[in-house]
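Input: a single structure, listed below in structure tokens.
Removed: one protein chain of the complex. Kept in place: all other protein chains.
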Amino acid sequence: MYVELKNINKLFGNFKASDNVNFEIEKGKLIGLLGPSGSGKTTILRMIAGLETPDSGDIFVDGIRINDTPPSKRGIGFVFQNYALFRYMSVFDNIAFGLQVQKQNKNYIKERVLELIKLIGLEGMEHRYPSQLSGGQRQRVAFARALAPSPHLLLLDEPFAAIDAKVRQELRSWLREMIEKVGVTSIFVTHDQEEAIEVADEIIITNRGKVEQKGTPIEIYKKPATPFVAQFIGQSTVYENNEDKIQLKGFEMIKSNEKAVIRPEFVQITKLGKLKHYMSAAEEGIVEKISFRGSYLEVNVKVKNIILTSNRSLEDEMIEVGEIVNVQIYRLYVFNENKTYLLENSAMADNNYIYI
Amino acid sequence: MKININKRQKTMIKKRVIPGFGISIGITITFLTLIVLIPISSIAIYVSGISLNEFIEIITDKQVVSGYKVSFFCALIAALINAIFGTILAWVLVRYEFIGKRVLDGLIELPFALPTAVAGITLTSLYSDKGWIGSIFAEAGIQIAYTKIGIIIAMIFIGIPFVVRSIQPVLEKMDTQYEEAATMLGANGHRIFFKVILPEIFPAMLTGFGLALARGIGEYGSVVFIAGNMPYKTQIAPLLIMTKLEQFKYADATAIALVMLVASFIILLLINMIQSYVNKITNN
Partner (left out) sequence: MKNNATKNILISISILFITIMLVIPLIAVIIYSLQDGIEAYKIAIFDKYTIKALQLTLLATVSAVVINTFFGIFAAWIITKFSFRGKHFLTTLIDIPFAISPVIAGLIYILVFGRTGWAYDFLQAYDIKIVFAVPGIILATIFVTFPFVSREIIPVLNAQGKDEEEAAALMGASGFKIFTKITLPHIKWALLYGIILCTARAMGEFGAVSVLSGHLRGKTNTLPLHIEMLYNEFQLSSAFAVSSILVIMAVIILILRTIVEYKGKKAGE
């Protein structure tokens, strides 16, 4: 394994930023550290960089324990959330900084910097100052600056947080392409699951200083390993079962101490009477709210006191607020304190539930 | 045209939202005129009564020129020393935690709070040949009081808060990301300071330096005692004005004052120009 964190703990006062963190990363992978704010993801990144020191535990990069190596000697590139471009240096000088530190020869520096400027598509802007660049351009310069000294590991702290939504989309795929091209092992921190799913080869989900799950985006999406992941990933409605038995058709086997997570894609809304299959599994619900989300409609529908969310194509037949509709729930995630499992609607499938 | 009118109307309406414009501007301008503007303009009025030849004769008098030189030279050296120590002090006060930091921070303001005459006689006594500090140097054959070194020390004393108080807030606000970025690129402490931090605090340093310089040139109370006032050697420009006034040579005093005012004005203007250039880089 290329990067390994073993039993890392870190306290800030009373706040446990890292609680026995363990994970491994393969060489060449692009990893997304995903979690809500305050979950300790940035702390992990900063400890790998050496900007914070863990209270206990070991960090290995390429088989070497780097805990006691000063950050300037770790050979790690770091892209800061607000880029931290040196305001008094031109684009050229910013990118050249790390090479000048290494006392590289002048011709080489010039060649390397211009090559990187070409790579990030900012030819002709080398004499501009950061204040003369747009947010996206600054992001690119920060990326080039971190890459200039040829680091063997690249860390990015919320690389898209400070960019407008429109440019962000474009930069995501750009960054992914660039990292593939350069082939450097990279870890980026984000609180935006869409971003992590779209950009990363693998995602590590953190919560309250702990690593909850590590896996490919699809694994995480399809098989959430912990209650937290089940709720955090996707647009989930949590259903708390207060009665003896869950009241939804086809899910009668859920116990009273268990909760369920229902995602919009698990819910199908059909106009009353238009349902063709699995009539026995259909509930009736009242449409509470319809929100236009640009390319689709988000529909909130009330079924037996539970508000469910479903996405509906604009192509489908229109429904209105107050209308009574048929609602089918294909499957849901059931969890208690200890475990999470996927449960298919028993009224729609022959096989019972599957443990993950 | 139409837009212009609208704009004007807008500002007029704005003025009236918060009450008190009339009375406030009235009081402000009255006080300003009576206390500052009329007295200041009397310098110009007075100088205009002197013929050009006379004016040039006064300000190029050997003793006067040497007075300017002493004031300017000593203030420059003191401001440079203050720029260095002031930066160190500001750095230590912002970045480090240590016992007695609060006291140190409070003491910086002492030269503002301590009357200049008290500072003057105290420094003179300390640095004279028989004083606690002066006697040490006297053994080595260095005289401090009544020489330019003494003047410089007095000017360092009164100038230090200007530099520290200019840099301190900038350092406090400065994002540590810049330093971290430089660290991650492999830079050592030395390089980080000179390449990354210094450019950030340079405008503030310049402000502090300029204020300390201007204060040094104009300072009287704390300098006059330690200077010894030997013509051509340790006679400072403000003292020349004082002497001329005591001899009722108002024209001479005013001419010397005008040159000092112009010099201070040019210094502040130069500093402003450098700063607006630097701001242009950072703020586009």
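By written order: A and B. Residues from 1 in each chain.
Keep in mind that, in the parts below, contacts are C-beta pairs under 8 Å (C-beta built on N, C-alpha and C of every residue); 3 or more make two chains touch, one makes a residue touch a chain.
Computed from a predicted model, the values in this text were never measured in an experiment.
Engineer: Taking the whole complex into account, name the chains on display that the unshown chain touches.
Structural biologist: B
Engineer: Out of B:I50, B:A227 or B:A253, which residue would touch the omitted chain in the full complex?
Structural biologist: Touching the chain that is not displayed is residue B:A253.
Engineer: Which residue, B:I50, B:L76 or B:A119, contacts the hidden chain when the whole complex is considered?
Structural biologist: B:A119
Engineer: Just the residue numbers, please: which parts of subunit B touch the chain that's not shown?
Structural biologist: These residues of subunit B touch the chain that is not shown: 11, 14-15, 17-21, 23-25, 27-28, 31-32, 35-40, 42-43, 45-46, 85, 88-89, 91-93, 96, 98, 100, 102, 104-123, 125-126, 132-133, 153, 156-157, 160, 189, 214, 217-221, 225, 238-239, 241-242, 245, 248, 250, 253-254, 257, 260-261, 264, 268.
Criterion: only the chains that are shown with their structure count from here on.
Engineer: Can you check how far apart subunit A and subunit B are, centre to centre, with Cα atoms defining each centre and the answer in Å?
Structural biologist: 54
Engineer: Could you please specify the touching residues of subunit A with respect to subunit B in the complex?
Structural biologist: Residue list for subunit A touching subunit B: 49-51, 71-73, 76-78, 80-82, 84-89, 97-98, 101-102, 129, 131-132, 145-146, 148-149.
Engineer: Which part of subunit B faces subunit A closely enough to touch in the complex?
Structural biologist: For subunit B paired with subunit A, touching residues are 175, 177-178, 180-188, 191, 195-196, 199-200, 278, 281-284.
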